[in-house]
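A single protein chain has been omitted from the complex, and every remaining protein chain is retained in its original position.
Here the chain labels run A, B and C in written order, and each chain numbers its own residues starting at 1.
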Amino acid sequence: MYEFIAFYIFAISTVILFSITVFSKNVLYSMTSLAAGMVMISGFFFLLGADFLGVVQLIVYVGAVMALYAFAMMFFDTTKDVKEKYNSPRLVFLLGGLMAVVFVIIFSAPIIGENLQVLSPITDGVGNAQAVGKVLFTKYLIPFEVAAIMLLVAMVAGIILAGKKMDKSLTTTVLPLVDKESEDEILKKESR
Amino acid sequence: MIGISHYLILSGLLFSIGFMGVLRRKNLLMLFFATEVMLNAVNIAFAAIGNYYGDLSGQMFAFFIIAVAASEVAVGLGLLIILYKKYHTLDLDVISTMKG
Amino acid sequence: MENLVYIALFAPFVGSLFAGLFFARSPKNIVVGVVNSALIFISLLASIALAIHVVEHGAIHVTMMDWITVGGLHIPFGFVVDEVSVTMMVVVTMVSTVVHIYSNGYMDHDKSFNRFFSYLSAFVFSMMVLVMSDNFAGLFIGWEGVGVCSWLLIGFWYHKKDVTPDINPAISPSYAANEAFIMNRIADLGMLIGIFLIYWNVGSLQYDIVFEKLPHLGDGILVAIAMALFIGAMGKSAQFPLHTWLTDAMEGPTPVSALIHAATMVTAGVFLVIRANPIYSLDAVSGVSYFIAALGTFVAFFAASMALVNRDLKRIIAYSTLSQLGYMFAAAGLGAYWIALFHLAAHAFFKALLFLGAGNVMHAMNDELDIFKMGGLKKVMRGTYLYMGVASLALAGIPPLAGYFSKDAIIETAFNEGTYILWFALVFTAGLTAFYSFRQVFLTFEGEERYKKFGFHPHEMYRYVLIAMSPLAILAIITGWFKGSFHEFIIRLLPDYEMSHHTHHNAWWLGLLVLAFAVTGIIIAYMKYARKGDKAFKQDKEVESGFLYKLLINQYYIPAFYTEYIVKPYSALSDKFWSIDKAVVDATVDFIAKVIYKTGDRTRVIQNGNLSSYLNWMGVGAVLLILASAVAVVIG
Partner (left out) sequence: MEHILTILIFFPLLAGILGFIVDRDSAKAYGISVAGIEFLLSLWLWFSFDMDNADMQFTEFLPIIKEFGISYNVGVDGISLFIVIMSAMITLIGIISLNEEKIDNIKNMIVSLLFLEMTMIGVFVALDAIMFYIFWELSLVPMLYIIGAWGGPTRVYAAIKFFLYTFAGSLIMLVGLLSIAYLYHLETSVWTFNLLDWYQLDLSVNLQYWLFLALFIGFAFKVPMFPFHTWLPHAHGQAPTIGSVILAAVLLKMGTYGFVRFSLPLFPDASVQMIPMIVVLSIIMIIYTAMVAFAQKDMKQIIAYSSISHMGIIMIGIFAMNSEGLSGAIFQMISHGMVSGALFLLVGIIYERTGTKLMSKFGGLASIMPVYATIFGVMLMASVGLPLTIGFVGEFLVLLGFYKISPMATVIAGTSIIIGAIYMLSLFKKSFFGEVTNESNRGLKDLNAREITALLPLVAIVVWLGIYPKPVLKPIDNSVQKLLIDMKYKARTPEAKKSIISIQRAKEEK
């Protein structure tokens, strides 16, 4: 029962928060709601018994990533509302809505519903930090190391990009190779 | 009783919200936010399915996704800063040098 | 003996190379003329030696080397010297020798003297290949070889420009040359088809094998072979409807007309029919043979009629050649192959003589050809008059000259075969022949001296040239006397043709009838054209505006018909095809390319450089994919 209530609370709040993130005109609002939404997400992880993942979510996302956004925000002018031109809002809602509907239909379809009967109850959690650690350092050791290197590279790249002056374009001037129009003219003359 | 379908539907809905954001927004920063939303939506699905099969791989996947997202943010924000320096805006309608 | 065969064959070739390779770019060199004439003379001597050998020991057969060997096809360069080919060889080299020597004088002032001899010798070589070859492919080599040499020689004065047909019906030498070559090519296709037919039905192209196996073939195939080969012969021998090139070929230098377009090349068609007599004598192809005879008779009359009114010295002789070729085909078609061959030889001598005489006149008259502008030339050109007179008498069939014996025999044959219509046409044509040849002679040499009005100063040809012509004159007179021995000699190879008892019985009045026609022709010509003073010849405007005259002078409008209904539509169709090629075939391809290009151009807006719209498109794609997967789930 608690699970039921918790799920719905989390679900409703994430949907609302993320909607604010996506639709708000103010960057600060979006960011704040995003951070809040992330916290709510971690709640799902706890519900699903993935405690470690939940903690990581809190630390990495809500902590590090959001801090990064916050710092980056200082470079931009965030006090003003974001002005955007929406070319085809109908299309956006149509596509987004369509996708949502399709997902809902797929996941709630009786065929899938029947196939996806829960084999083991969610409360029989396998996830605890110890188990995760074991798997991470045995089966997923190499991906883990690769992820570490990737993070390192990303860090270096982030520092370099933010620091280096890259105001000059890399593309060179394009040489006009063939004058296609004059060629067409000659062909037209010939065919006459 | 909350089953896997609930989680998946929720994940789908959140993904759709993020997706809508990706489609709608023109501001690069907002696009980043929208992608974060989508990533998180997927994370929920992974965690739920991992839980459903009683396998930790789902969580591992989500875990790596978080790592990737972190790197993406690091590099992406760096690029955003450069772009902002150059164009003084983050609006995609303005930054369209690849016009063919 | 083999060496003699090769000497006879290759001496002209050596001459051609000698002139062509060493003197092509040097100015006129008399050495070329002398050497080439000597080489042809050597060839003549070799031919005569071979003839004696053949008389005494029979045919010689040599194989030089393989030419084409593929699959079941085996074609060697083989040469056979038998009764027929040796006769042709002697005739060809005889006339060639005279023409070569004559050309030394005639082409005296031409800057392309060396080139001329190179071509002329090459022609003799090709002609020798044609007559000596022992298979149809070899014959075809010579056949095409003489065609090319004829093309080169007709177009010898290639630098003359095109004029309209009313000034010169042949337009220009180069035009006439192309016309001759292309018309011959049409016939050559027929000949090729004949060769293919023979090959696939017999398996060989050697004369002896082919003729041996022929009787075992089906009738239809035999008729097809006979027809196809005769089409080939029609082109070379300028039979109707492929005859127009021959008169236009008179654009070439006169020695060329004498050698190629009177004595040798044009008789190649007759030679082919004689050579292939085992085919044409078969019962199965009697229809074709009769057709040959009928066509020959028709052409004899048809050409003679056009000669009646023509004013061009050389064209008249060309028509008479055409007419005489008709006689030969008539004889060959009726089965009298040896008579055809005999007339061929006799005709070669007197017709070459006639042409060379015409050449003398042209030389004297600064290349003027209109006989209405001549007349009374006998005073200054006694020798030429004599030669042309003799040749014309021979042509008209006056005894005891060559033409009498050979032509009379042909007419007799027609009577003997019971084909009285052909017979009468031939008799009548004999009268016409006598008339037009003497009309020409009298207009040129007798009557008023009209040339003075036009300011010509005629002079006689060099003496050595006249002497060189004498062998032809002698032969034109005496050839007929050897009819009996020739008959004996030639029937060793060719089927004999004897007149029936009935014909024999009537021979005397038949001969007299022909003679009467001929003499009448000559007398009319004399009355009309040879007199002086009051009765001198005047152009009769009334006749010239008549329908018949117009018809004849315009060659029955056949050249005009060809121009209007073949040449022009062909050009128009070619142009049409070209525009189709551009507007339909190529345009279709370009259209496909354009569709692709335009599609790209239209969809290029997707790539507008705006990341946001890329994202939108990506979104569309993603939704489509998800939809597709959903549908797949539902279906699957």
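As a working rule, a contact is a pair of C-beta atoms (placed from the backbone, for glycine too) under 8 Å apart; a residue touches a chain by one contact, two chains touch by 3 or more.
Owing to the predicted nature of the structure, the values given are computational and were not obtained by experimental measurement.
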Item to check | Contact partner of the left-out chain, one of C:Val35, C:Val81 or C:Ile141 | outcome: C:Ile141
Checklist entry - Among C:Ile182, C:Ile421, C:Met527 or C:Ala560, which residue is in contact with the omitted chain in the full complex? => result C:Ile182
Next on the checklist: Can you say which of C:Glu2, C:Asp66, C:Glu212 or C:Asp283 touches the chain missing from this structure?
Outcome noted: C:Asp66
Item to check | Touch criterion as defined above, residue of C:Ser174, C:Ser320 or C:Ser613 at the omitted chain | outcome: C:Ser174
Item to check | Residues of subunit C (touch criterion as defined above) contacting the omitted chain | outcome: 24-25, 65-73, 137, 140-141, 143-145, 148, 151, 155, 158-162, 172, 174-175, 178, 181-182, 185-186, 188-189, 192-193, 195-197, 199-200, 570-571, 573-575, 577-578, 581, 585-586, 588-589, 593
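Note that only the chains that are shown with their structure count from here on.
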Checklist entry - Roughly how far is subunit A from subunit B, going centre to centre by Cα mean, in whole Å? => result 1
Checklist outcome for this item: subunit A residues touching 2+ other chains are 91-92, 95, 99, 103, 106, 112
Checklist outcome for this item: Multi-chain touching residues of subunit B, meaning two or more other chains, are 19, 23, 25-26, 93, 97
Item to check | Residue ranges of subunit A in contact with subunit B within the complex | outcome: 3-4, 7, 11, 14-15, 18-19, 21-23, 27, 30-31, 34, 37-38, 41, 44-45, 48-50, 52-53, 56-57, 60-61, 64-65, 68-69, 72-73, 75-76, 82-86, 89, 91-93, 95-97, 99-100, 103-104, 106-108, 112-113, 116-120, 122, 124-127, 131-132, 135-136, 139-140, 143, 147, 150-151, 153-155, 157-162, 166-167, 169
Next on the checklist: Looking at the complex, which residues from subunit B come into contact with subunit C?
Outcome noted: 19, 22-23, 25-26, 31, 92-93, 95-100
Checklist entry - Tell me, which parts of subunit A touch subunit C in their complex? => result 87-88, 91-92, 95, 98-99, 102-103, 105-106, 109, 111-112, 191
